[in-house]
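With one protein chain removed, the remaining protein chains of the complex are shown where they sit.
Take a look at chain A:
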């Protein structure tokens, strides 16, 4: 089971955090800081895995963003790389060649997509098509109840 997923920039700015195990806010912040520093300090020729406490950390850099997951000892770290890649593909499809700014300004969408891919730290859907279908259907629901002109002002904007 995945314990958490963090997205952060090369400058060490957190862009997304998804926790599947309960920690007090303080602990989450400490873990985040620690991992961001550790991973940013690693050289590109190093492998994508590191052992950290009783967890395995799997990370991969896509352009300016680092995707970092913590998994348990029994979990398959190579598969976790595939999960990260799948998530990136989904973001890319949804935003149309995604960049860091898309995720900054539409972070809630990034969360929604992740929540259709993983649930409780496990994969729930292996078909890209199904994930995107679910997301666009929900976006549509939102649009229907909020007319576009109205949305601009009243919605999330």
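One rule holds for everything that comes next: a contact is a pair of C-beta atoms (placed from the backbone, for glycine too) under 8 Å apart; a residue touches a chain by one contact, two chains touch by 3 or more; residues count from 1.
Just so it is clear, contacts and distances are computed from a predicted model.
The subunit not displayed here is recorded in UniProt as "AP-1 complex subunit gamma", chosen from "AP-1 complex subunit gamma", "Cytochrome c oxidase subunit 3", "Secreted frizzled-related protein 2" or "Signal peptidase complex subunit 3". Not every partner is drawn; the one left out touches chain A at residues 1, 14-17, 19-20, 22-25, 29, 45-50, 74, 76-79, 81-83, 86, 104-105, 107-108, 111-112, 115, 119-120, 122-130, 134, 137-138, 141-142, 145-146, 153-157.
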